[in-house]
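A single protein chain has been omitted; all remaining protein chains appear in their positions.
Up next is chain A:
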Amino acid sequence: MNLSLIISIAKSLLLARWKQTLVAAIGVTFSITMFITLLSFMTGLNDLLDGLILNRTPHVRLYNDIKPSEHQPINMDTAYSGGHNFIQSIKSGNSRQEIYNSATIMRTLNNDTRVAGYAPKIITQVFFNDGSIDISGVVNGIDVEAETRLFHFADYIIAGNAADISRQANSIVLGKGLADKLLVNIGDVVQVTTAKGELFPLKVVGYFQSGLQELDKVQSYASIATVQKLMGKPGNFITDIQIKLTNLEIAPPVAKEYASLFNVDAEDIQTANSQFETGSSIRTLISYAVGITLLIVAGFGIYNILNMMIYEKMDSIAILKATGFSGRDVKRIFIVIAISIGFFGGLVGLLFGFGLSYGIDQIPFNTASLPTIKTYPINYNPMFYVIGSSFSLITTYMAGWFPSRKASKVDPVVIIRGK
């Protein structure tokens, strides 16, 4: 209908009480600012913690588990196929950890469009000899280039150079915790005893720090060729293929598919890390709850101020009605007042929220366990701004609704007679 008239009347009423209006708008501004900052910071933190694990976790991992054969000989014998066969004291077969036909598998992966990349790997247990003490550890034989491209390996090298393990024969990168235990420096040689009992000298070319201390106390990295030599295995021996997909969501079905196609074990990221999802979603939930609570409090502020304004403006409402404005027009005037408080308060809140989170983003944040992080993490997801602004409009609309309804029901006769 005649919206511009409604808006201009609302504006005049607002400006006539600009101090109260300002207080109400500041309430909205404050809550939106906090909402944006809280969510940006919390989500930034979540992403960081998730990234700690997820960045380095393959979406699908192919490997061979040591486990009893699913096809026990008796089940294959047609003479016994009629009944239930109870077998006791099953032992794992002499199955090897090696992935058979790894070259064929990798060729297939190269041609699969769902695969963003893969990195072959050998994992083997060893003892690091430090004088009379043996420290058990794990040596990962990796393709440094692929590992860096897919899993940010180089980001976690805190001293030395990741690429050195592929350039220098018999070199190794030690976890920081492990290096501290062994008391070795870069350039030193560590003695490694393999599971088969052979002694092997390896030159330390760098330290690795993942941020997970338990990992750093046992992990070490060498080139695939070095580890193959260490284990006395041929050049095609690998134990793991780590696959990164273009879309993380399809990991479970892809894992299942590869498991049967290549006849290996396949683990998807969702199964491997289900607990992290829960942690982040609870943190996010708490941030939303706090943010929305703030908005509701601001909503009550608006409700109060509108109620007061309506009480003060009874005469004006009566005269508007007497001169031909309907209850609906009056209601709209007050709804417009409420929404504009929400709109302008919210807009400034979005700007302040951005400013505050940008400020937090500049604060230095150094911790030994997170070597790649220099400042507090902030997630600038535009979604928070969309949610923040819609919530500010919705709460102010709701806060304005009851007072507006009250205003629309004002009986001009009662007011005019009461004068």
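Basically, contacts are C-beta pairs under 8 Å (C-beta built on N, C-alpha and C of every residue); 3 or more make two chains touch, one makes a residue touch a chain; residues count from 1.
One rule holds in what follows: contacts and distances are computed from a predicted model.
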Fill in the blank from the handout: The chain not rendered here carries, per UniProt and among "ATP-binding cassette domain-containing protein", "cytochrome-c oxidase", "ECF RNA polymerase sigma factor SigK" or "Transketolase", the name "ATP-binding cassette domain-containing protein"
Completion exercise
Given A:230, A:318 or A:378, the residue that touches the chain left out of view is A:318
Fill in the blank from the handout: chain A residues touching the chain left out here are 2, 5, 9, 12-13, 15-16, 315-316, 318-329, 411-413, 416-417, 419
